[in-house]
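In this view, the complex is presented without one of its protein chains, the others remaining in place.
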Amino acid sequence: MSEQFRPNIVAFLCNWCTYAGADLAGTSRVQYPANVKIIRVMCSGRVNPLYVVNALQQGADGVIISGCHPGDCHYMEGNFYARRRLKLLKELLEFTGVDPRRFTMSWVSASEGHKWKEVVEKAVEDVRAAGPFDQFQRRQIGW
Amino acid sequence: MSAKLLHKEKWSEFTGRLSGKNLWAPAVQGEVKKFVPVAEGETVSLEGGNTTVPPKALIFPQTETLYRFSRGEEEPEPPAIDEEMVLLGVRPCDARAMALVEKLFRWDFDDPYYLKRRELTTLIGLACNEPEINCFCPSVGGSPASTEGLDILMTDLGESYLLEVLTDKGKAIAGAVEDLLEEAPAEALKQKEKLAEEALAGIKWSVDPEGIPEALPQLWEDPLWERVSAPCLGCGICTYLCPTCYCFDIQDEVEGSAGRRCRSWDSCMFAEYTVHTSGHNPRPSRRERTRNRINHKYSYFVDKFGEIACVGCGRCSSLCPVNIDLIDILRQVKAAQ
Partner (left out) sequence: MDLDKLRKTAAEIVSRDDVKYLIGWRRGTFGYRVSPHFVRDAAGADELIFSPLCISNLANYLTLVEKLPVPRGQEPDTRKVALMVKGCDSRAVAQLLAEKGIKREEVVVVGLPCPGMIDRKLLAEKYPETEQAAEIRWRGEDFVLVDGEEETVIPRAEVLAEKCRLCRHPNPVLSDVTVGEPVEPWAAAEDSGVAEIMAKNAEERWAYWEEQFSKCIRCYSCKNACPLCYCEDCILDRLDPIWVNRSVNFSENTAFHLARAFHLAGRCIECGECERVCPAGIPLGKLNRMLAQTVREEYEFEPGLDPEAEPFQASYKPDDPEEFIL
């Protein structure tokens, strides 16, 4: 089962740090799992928690949100808001029975191509261990 | 019409036998009572009052796929509606409501989804021996033992159930369990009449609807609407759980290259219900929405179909979280006249 299961992970990356970090990982030819579908947003603080819920509804098995390290935000404080907000979302998802391994949040700067690789590897490993998440998918339920 | 008697010791066999026919019956789940499928061999209890969710939800589901479509396919696929269904323990008011709602679904267009389901459904009713607090069916032309819309009417006689078989669909059901039934003696019918009279006498609320349909258009700007709508939360309880409310909204739900068109219940108590594309809302506040709800039931439907679109089940009054009471509104309408 775990051999066939390829986790489908949606990653919301901040334009200024993690997206550039992931780009650096690419240009540095760092190898990392191809399970991640990246969506670039301007700031981790722009990630509406409903994006996460919606991604899970549309078939994601896990979600990564990544932004600049605290203090490095291009908009000064966006990631501080994200930190509070997404902590609450994480708690809420856990409380309703979503496996916490499906939710990964990280700080990856533009120079941390290797850290990005580690984050993805860990997320893929975690989601693989948690298994496919189809209990919540629109198509599985409503259609 | 024929009248049969079913002894209660045969009740579990009766329901067990019917459970093979896609049988649905009321069951309590937490705080909610609603119709649920009865598994084969399972027994059913008809104790207690009416369901929170009216049986309309089975014939007119809250969300229903009209058809599915996908890119590259020319013909959309409507879902097949071909399963027969038997509802056991439908209250006379809810059955009457189905007869009223059917008028709408047969009006300028024959709604294939509703009508097909209705056709495939057999309604076995249960007369109300003990009306609930907010029941007022006699005021709007019903009665606790009304047969309108039903295929079989059952009455609880204590030791047994009296089954009045009213239609061919009812006959088919009675035929399938013929060996469990016996001819009803004349006393049973008399006892039923007596119970029906007692039930009628047990109904607490009444309002004479005479004159209300005519009065409503004249009370369009009356301050009473402001008054009765002030506590309204604008939620959908009174309409979603009303057996005669039938408004729906059609939407496409698309994901990738495939999707479906579906209709879901809608409520005139929601602000979004009437909002135009421009942003203008002709019913801008709860005052207009409440006025519409009452007008629709007690005036517009009367104009169109000659009957009041309310069966007096009392759900809206019982379930409203802020005690907006239909009887109270109707009395105020009469007083303002």
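By letter and in written order, the chains are A and B; residue numbering begins at 1 in each of them.
We take it that a contact is a pair of C-beta atoms (placed from the backbone, for glycine too) under 8 Å apart; a residue touches a chain by one contact, two chains touch by 3 or more.
Just so we're clear, the structure is a prediction, and the values are computed from it rather than from any experiment.
When the omitted chain is restored, the residue from B:63, B:257 or B:337 that touches it is B:63. Touching the omitted chain from subunit A are residues 49-50, 53-54, 57, 70-71, 77, 80-81, 83-85, 87-100, 104-107, 118-119, 122, 135-138, 140-142.
Residues of subunit B in touch with the missing chain: 29-32, 52-53, 62-63, 133-134, 204-205, 227, 230-231, 233-237, 240-241, 249, 251, 253, 262, 264-265, 267, 270-272, 284-286, 317, 319, 321-325, 327-328.
Operating definition for what follows: only the chains that are shown with their structure count from here on.
If you average the CA atoms of subunit A and of subunit B, the two centres end up 47 Å from each other.
Touching subunit A in their complex are the following residues of subunit B: 63, 65, 68, 253, 255, 260.
By the touch criterion stated above, subunit A contacts subunit B in their complex at residues 58, 138-139, 142-143.
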